[in-house]
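The structure is given below, and queries will be raised subsequently.
Heads up, one of the protein chains got dropped from this complex, but the rest are sitting where they should.
So, chain A:
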Amino acid sequence: MCTYSTEKVALERSSGKTREGWQAMSEATVYYDHPVHAPDAHTVNIDFLGGTPGSRVAVELSLESARELLKALEVTVERAQFH
């Protein structure tokens, strides 16, 4: 299955460490599709995108790992309001 389905998020005041060092990240795309490297047929893929195609921070997560990451993000964002 090639879902093509893609969620896009505009990023503000965000950075990522690329192969060329730290850069501002302007957009994230999230999609469930074939990975390039991870060993499953489909993975939850997140691309943090900067100014050029090469300035990308990419991860390919197994579905289970993506669920765990989602929980961790929720907990962390929830806690942040008490800081």
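Here is the rule we go by: a residue touches a chain if its C-beta (ideal position, glycine included) is under 8 Å from a C-beta of that chain, and two chains touch if they have at least 3 such contacts; residues count from 1.
One rule holds in what follows: contacts and distances are computed from a predicted model.
Note on the omitted subunit: UniProt lists it as "Dienelactone hydrolase family protein", one of the names in "Carbohydrate ABC transporter permease", "Putative ABC transport system ATP-binding protein", "Respiratory nitrate reductase 2 beta chain" or "Dienelactone hydrolase family protein". Against the chain not displayed here, chain A makes contact via residues 1-6, 8, 27, 29, 31, 33-34, 36, 39-41, 47, 49, 52-54, 56, 58.
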